[in-house]
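Have a look at the structure below before the remarks.
Taken from a larger complex, these chains appear in their original positions, while the remainder are omitted.
Residue numbering begins at 1 within each chain, and the chains themselves are lettered A, B and C in the order written.
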Amino acid sequence: MRARVFVMLKPSVFDPQGTTVADALHTLGYASVTAVRQGKYFELDIDAKTEDEARRIASEAADKLLANPVIESYRIDIEKTEAAKR
Amino acid sequence: MKFAVVVFPGSNCDHDAYHAARHVLGQDAAFVWHKETSLGGADVVVLPGGFAHGDYLRTGAIARFSPIMREVQQFADRGGPVLGICNGFQVLLEAGLLPGAMLRNRSVKFQCEHVFVKVEQIDTPFTNACRPGQILRIPIAHGEGNYYAEPGVIERLEKNRQVIFRYTTADGAMMPEANPNGSAANIAGICNDARNVVGLMPHPERACELALGSADGYVVLESAVKAVTHGMFAAAR
Amino acid sequence: MTASDQILQQHGLTRDEYQRILEMLGREPTVTELGIFSVMWSEHCSYKSSRVHLRKLPTTGPRVLQGPGENAGAVDIGDGLAAVFKIESHNHPSFIEPYQGAATGVGGIIRDIFTMGARPIALLNSLRFGPLEDPLVRRTFSGVVRGIAGYGNSIGIPTVGGEIAFDESYTGNPLVNVFCLGIAKADEIIKAAASGAGNAVYYVGAKTGRDGIHGATMASAEFDEASAEKRPAVQVGDPFMEKLLLEACLEVMKTDTLVGIQDMGAAGLTCSTAEMGSRGGAGIAIDVSLVPQRETGMTPYEIMLSESQERMLLVVKQGREAEVERIFEKWDLHAVRIGEVTTDGRLLVKHHGDVVADIPARCLTDEAPVYQRPMAEPAYLAEARRLDLSSLGPPPPPADVFRRLLASPGIASKRWVYRQYDHMVRTNTLVVPGMGAGVVRVKETNRALALSTDGNARFVYLDPFQGAQLAVAEAARNVACAGGEPIGATNCLNFGNPERPEIMWQFGQAVEGISAACRALGIPITGGNVSLYNETDGRGVLPTPVLGVVGLVEDASKIARRAFAHDGDTIVLLGVGRGELGGSEYLKVIHGLVRGVPPVLDLPAEAALQRLLVAGIAAGLIRSAHDCAEGGVAVTLAECCFDTGLGATIDVPTIEAAAGAMAAVSTLFGESASRVIVSVEPSRAAELVRLAAGAGVPAAIVGRVGGDRIRVTIGRETALDESLADAERIWSEAIGAYFDRERAIA
């Protein structure tokens, strides 16, 4: 099973990378991009029987390692079938 | 007295800290591999700079799980002096020995250059040999030294006098221009509640000899020697 | 298999070369064998076009411990220590993927150094890009710089110097040359040779993937539209893995368990097995199914040709295997036994026991093709060398020229770049980037090493022989300006397509020039790298030989930097100006021209100058030294003032040859060689002038340090009188200004 974990800086935390990307896009002429936030994205292949189990493992991994709760929050999507695609 | 320099896979200022402690200050020093479970009777623990585990994921994020960190935690709990330099500071933050977190530098670039920091507090094992308000010219070398903590935490740090080093101009003014990375309140280094654990982004160990462009960092390590030899933190062992 | 034309073309082999393979093997090659021949006989690995020329380089000397032929060269620096160093290019990959291309370039040269048993202590890089006005160039430029920083900083080796130049010819083909130096015990240098039948062959490091397959052949072919298809040939660097490998290998090398060791660079496992076998006069038999693999279903062909980074091949003494394995385990690395040394001199490759390749190792190395490619003087040369200054019209006022030169990226401060490099880690850096040659101390001795990489490609374009000589002289002079006696050099030769006679002529002339200059200056070449086919759509880059020179400073407390040290010091100009503007920054920036003949170089005079510098600095007489290069005496004087807050005033004589409308600009901005601006304590100025006279070096007291202006008079008439602060602002901000609005993405 595949868990997709998105880690983003909390909205209250200034995001230097996202700001830089936004600046660069404006320089390239994309004025309509009003804001950019940059985060991390993980694909975890998990050997789990159920979706719940996969989610539990992924969120433990996120809590312990993938995200720093001081500055980041995360979201998890489970894709049952994706793993097979590759 | 003895310095323990913890070596994580990817540490790269371990030799610099060792060199400063041993060859410049003339103290005993030993490397401690991260998989070890003893600090070898050290009086002071240094978590050196570098890129532990490549700094992949987040700086310091993986290193905090190293077996030696349990010892470091206990050593700190007993009041032993612990200094985290640059990556070592980041490890202390991730491990929760110090509050807050690091963001990418405002410039989004790695920056290596001399900066000025003001010693805000001298009642720590790493600043007791400083003059109050002393300005040190020391290099930084990091891509993620933009210190962040929630406003309430910053407030508490200020109230408890836990901000130990701040980026300033050469004459001690706390201006935005003197802030190389965007750190909250120009914070360059902090200590814990008990004041025995200190983390800072600049590299005092790189500034212990005039030939290297500055010897202003010497006083930081010298403080540790004073603290230990005067028994200020003797309880640690 | 009988190879079709198409298959041969894909493998970069000619029909004649294929014929030779048939003769050598006495049969048709297998697919894997064809792949092996293709990479080993590529220009990149075989040096087939350049070998006949490189033989002319002087490679011996009393200090040389290791000349060309191993992973890096080595010179004796006293105290039983050796400086191990080399320069290497990673041009093509850096164009395709600037960050990873440059990063893996750094990783590759570092491996070459620690493979020799040396701990790497310094990096430098020479970079060439198109004009920064081009957004694509800016992206390449910032990506390359970030890549160098990303790898070097992470692994903890300081980048202490380098150089950067810009020219349209590099737009589609940037040059990324990285130099690395390490320190080893002179008697513990380890060779990359396999010997001792039955000794185990170990693989350690990153797993093998499909990345970089045909990287070596790519580096040997021009770019064109079709090369987009070869794009997956980009490797991703893992500096963390390399840091582990570095520490683990150095730890293993302290035991005497190794027979030989080699990194897997270009052509990966193929090159390391073939070369180790061939060097040791032994054979190697491996089973590629034992190689740790990152991807499934890899064929022997792919495993042998993969250029996955951060991998090493070791030959371990019999009975010592467990010791070696244990050390690697400590660093979380798993050394895997994949084969053994044999006596038959063959490279035998099996896959699950089946033989997939069986080739005499020498056929892949010493017996690879060597070409005496035709050479012809290029047609452009006669015209380009003609320079009629009077045809250029009246020159702009010197103050305007001065400012425009300071803002020219080739001259402007490179702080934007080296601020991103950790240049202080390891606490050895005595002279940081921006202050002249990088100087690193050698701990546990009183000595230091001064390092510089240089090369002015415009000069080489206009006269390859002379230009290459000038490159040697400049790199050595920069090292001498820091107080280092040049004791060894490495070179990276970046040229176009060697199948064009005019490119080959440039190459041949440049090598002759390097040889002549190195002989005259007594600097042996201990290694280097050749990068050919640097062209895009049929247009070659400027011929760009880059010289890396190592200088020995006997007393690390006696070094000089670019910047003036004390208010009131006396300024002495060593050497003579001839007002030479051929190939100058002035002509390029102000008139858009690369024209004329490069400056004259008197090698004995140059050697005397360098000896004087080393002696004068060692005696504590010379307090700062900076050589006159791009932008001439005016820009050099300004550079001596920057970062000090100290202005300066000097008076230089009118140069008779440069009379007329151009007199002032040629005097101020002409780039005559063998000139250095030094400063001395006023009471000792006469002593320096005497010392210079004794050494046969022209020396004139020209002015004094102080004030807040940069002032040059010519024969007492004011030619330039500029505010130091303004000049410094222009110079410091020029490169950053190109990027202010588009910071790079991480």
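The rule is short, and it goes like this: a residue touches a chain if its C-beta (ideal position, glycine included) is under 8 Å from a C-beta of that chain, and two chains touch if they have at least 3 such contacts.
What you see is a predicted model; the values in this text were computed from it and never measured.
Enquirer: As a check: each chain kind appears once in place, so what is the overall formula of the complex using those labels?
Expert: So, if we count every copy in the file rather than just the ones shown, we get A x2, B x1, C x1.
Simple rule for what comes next: only the chains that are shown with their structure count from here on.
Enquirer: Could you tell me the distance, in whole angstrom, between the mean C-alpha positions of chain A and chain B?
Expert: Result: the chain centres lie 30 Å from each other.
Enquirer: Per the centroid of Cα atoms for each chain, what is the distance between chain B and chain C, given in Å?
Expert: For chain B versus chain C, the centre distance works out to 36 Å.
Enquirer: Rounded to a whole Å, what is the gap between the Cα centroids of chain A and chain C?
Expert: 40
Enquirer: Quick check on chain B: which residues sit in contact with 2+ other chains?
Expert: In chain B, the residues touching two or more other chains are 104, 107-108.
Enquirer: Two or more other chains in contact with one residue: find those residues in chain C.
Expert: Residues 743-746.
Enquirer: Applying the document's contact rule, which stretches of chain A touch chain B when the two form their complex?
Expert: 9, 12-17, 20, 40, 65-66, 68, 70-71
Enquirer: Under the touch definition given earlier, write down the residues of chain B that touch chain A in their complex.
Expert: 57-58, 61-62, 93-94, 99-101, 103-108, 146, 148-150, 182
Enquirer: So in the complex, the part of chain B that touches chain C is made up of which residues?
Expert: So the residues of chain B touching chain C come out as 9-10, 12-13, 15-16, 19-20, 33, 49-51, 53-56, 104, 107-113, 139, 141, 143, 203, 205-206, 208-209, 211-213.
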